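Heads up, one of the protein chains got dropped from this complex, but the rest are sitting where they should.
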Amino acid sequence: MAAKKAGPASVKLAAVLDLNEASNLHGKLVSMRGSDIVIDASGVERVGVQCAQVLVAGVKAWEDDKKSFLVEKASDAFQKTMQLIGINHENLVAKEI
Amino acid sequence: MDMNEIKEIFFQECEEQLAELESGLLKLNDGDRDPETVNAVFRAVHSIKGGAGAFGLDDLVSFAHVFETTLDCVRSNKLEPTQDVLKVMLKSADVLADLVSASRDGSGVDESRSRGLVKELEALAHGEMPSSSAHEAPKPAAKAAPAPKAAPAPAPAAKAETPKPTDDSGFQPIPFSFDGFGEDEEPAIEGSVYEVSFKPRRELYSKGNEAALLLRDLSRLGEMSINCDTDALPALDKMDPEASYFSWKISIRTTKSEDDIRAVFEFAEWDCDLEVKLAEEASSNEELPMVPVPFDLSILDDSSASDEDEKAVQSSADETVAAAVSAAETATSVTKAASRASEKKESAAAAAAAAAQNNAAAAAAAAGQTIRVDLDRVDRLINLVGELVINQAMLSQSVIENDATGTSAVNMGLEELQQLTREIQDSVMAIRAQPVKPVFQRMSRIVREVADMVGKSIRLVTEGENTEVDKTVIDKLAEPLTHMIRNAVDHGIETPEKREAAGKNPEGTIKLTAKHRSGRILIELQDDGAGINRERVRQKAVDNDIIAADANLSDDEIDNLIFMAGFSTADKISDISGRGVGMDVVKRSIQALGGRISISSRPGHGSTFTMSLPLTLAVLDGMVVTVAGQTLVVPLTAIVETLQPEASAIHSFGANQRLISIRNSFCPLVDVGRVLNYRSTQANPVEGVALLVESEGGGQRALMVDAIQGQRQVVIKSLEANYTHVPGIAAATILGDGRVALILDVDAVVAASRGQSMKPEMSLAATG
């Protein structure tokens, strides 16, 4: 695709990452495989475990693809919920190796 | 709104639920087996219980609870609602009503009665048949009645199992309040360390629970560290985004008990694997990399967020949505997601269609939409419309006086105004119109109670309960009706033995009917008892100096003697109807409503009381007449026709009676002016007008008046409220020219004219 060289693709997370959003987010990530990705978590107010599962699976997939997966500008709610459910910041970063 | 207001709403609602309950039970009693009827009955009791619980009305709650449990057996087909069962239920409904009143105004309750019923209800719920010993009276029915509806006695209709007080799933409701602080038995200040293993299943999420929130609540119990096991998570393209893969090992130091920890998972415990145990000295978990969870998670309670935060969050949320939309638009390989989405849409559409169908059916079943309006407001509106009617009449009058031809545009406009005023009035009156049902329902309780008291078996059949009449009429209907019902049960219907001896069904029937007839409501109370004992009534009337010993009275006239003052046929004063209140009081209260009452009786077959009442106490269509220089209004509903008597049609009869011949039949002539003592000598009929009226009891009379002024709708102003009751006069009104006119009580005038042969007691002067 033409966008490939134009730097990492970016995804802005929805405010409410609930059960309904898990499928959306999953679909979005699956469609963006193969390119570096930046996840903008600045607007997140609520995180459900199912979206966290999708994000962690995404990190693993990007690692396998050897592409970078970066969560940035994480909101307070995002950070704290991840901490609460025991997901480290490191779990959410895949670096180009 | 404060709690007292809500409590008032609760009691209002109780009244509605009680009515619902009773009508449902009566329907079941008539053999209705619609599950929705049973449901409605159950809901009524359940709803009373729910509200009562909230207000701590414990007596009400505990009785409602027992009642509800038994009803639930009926609902789940464990208990057949036979007539014996329903008898207990109807009595329970009565007790429930008493308990509601007791809670409302602190009145006393017959505790032994409610205790007895609790036992009966519990017995029913336990599958025991109601004891028939309490209902000895109707027992012979089994022999005489061709097909008693009650189930054959030996057949245990109830196949109820003992309702289980606890749930068989083993579920124990655990109160989840956090107010257990301080009751911890753990002496250690630092508390103990628990290890919690938590693995949610997919259902946990699909039911709206959220593992993150459960972990949040858990973290509030103490100092917690957590390890998230992500090993079960499949690859991104293999995963189901809505499945559950993560599980957790948690170590928490808390002063709370294991139960407190489990209570956090109260809503979720079926949908997860949960282990909670005290940590052993050498915990195996220590090998796991545990992440400490900070206690400060206030961000997760957005209720504590400040207004500024809210705004920020809101605007960023908007951005997010915009971003998400554009992302979706530009996404290239969204086919999978799209097809998924459309699938969902289809199923959602199907569900919506089904729901819509449900809706339509339900809407058809449900009564029309209603709003509740404070009665004061309606009354005020009705009063204002009454004033409007008077005002409009006055305006018309003055226009007519200035425009004799009646052709001006003003006149035309006035006619329209009159029409509109009329319509407004009808519509406004319709607001206050209500079905007589609640009053009829109260009667069925009275029949039950009185019949029980006197050992009779009586069935009340009602018809036309949905007939509507103005609320003011309804409110005043209950008292006379109650009295008549008591009378019918106590005196009208014979004892089962006597009935059997007479070859009748030992179970008596009282029929209460309401219907509309020519702008009035007709209420009939019919019993299949012994009828009026005319010998005794006549004798009593002679004894009490009501009639002369040699008076020659028709059967009809004898029957109607029971409405005379100071008359009571009961040989002994009974507890039920002989409270010193006779049928004369009933008649007076009916008359005060602008109504009429009469009786017809067939010896051995029963009596029928017929009451005819105006639909409203606010307005009346009347004929304005002149009598001896006075203006009177005669209710139009009473007038059959008007005629100009010719001298040849008038016949004298006896000393001062006159008859008028109308189409080959004779009809007594009544000089209104004479009856009301407006004049001392009879007027010449040929100079006046005769109004042929139908009085209750069927007979026709010709009322003589001097002249007819016209027909008009008048607003009724009570004389009693403003002055005092005047015999022969029903009420007063204000005419278009501002004058006050009296409204004639036709029946009273007719009765008074008849009474001339009995006792001349009707006169304005006499009561003045």
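When the chains are written out, they are named A and B in that same order, and each has its own residue count from 1.
Basically, a residue touches a chain if its C-beta (ideal position, glycine included) is under 8 Å from a C-beta of that chain, and two chains touch if they have at least 3 such contacts.
Everything below uses one rule, namely that contacts and distances are computed from a predicted model.
Only one of "Molybdopterin dinucleotide binding domain protein", "Response regulator", "NADH-quinone oxidoreductase subunit C" or "Urea ABC transporter, permease protein UrtC" fits the UniProt record of the hidden chain, and that name is "Response regulator".
Within the complete assembly, B:E210 is the residue of B:E22, B:E210, B:D490 or B:D528 that touches the hidden chain.
From the options A:N20, A:S35 or A:S68, the residue with contact to the unseen chain in the full assembly is A:N20. Seen across the whole complex, the unshown chain contacts subunit B at 1-3, 5-6, 9-10, 12-13, 39-40, 42-43, 46-47, 49-51, 53-54, 56, 61, 65, 69, 165-169, 171, 173, 175-178, 205-210, 212-213, 217, 266-267, 270, 300-303, 305, 310, 313-314, 344-345, 347-348, 351, 355, 358-359, 362-363, 365-366. Although one chain is hidden here, its contacts on subunit A can still be listed: residues 18-20, 45-46.
Criterion: only the chains that are shown with their structure count from here on.
Subunit A and subunit B have CA centres that are 61 Å apart.
Contact residues of subunit B toward subunit A in the complex are 200, 205-206, 210-212, 215-216, 219, 226-228, 230, 233-237, 239, 241-246, 248, 291, 293-294, 297, 299-300, 302, 313, 316-317, 319-321, 323-324, 327, 331-334, 336-337, 340.
Contact residues of subunit A toward subunit B in the complex are 1, 11-15, 18-19, 22-31, 33, 40, 42-43, 45, 47-50, 52-54, 56-58, 60-61, 64, 76-77, 80-81, 83-88, 91.
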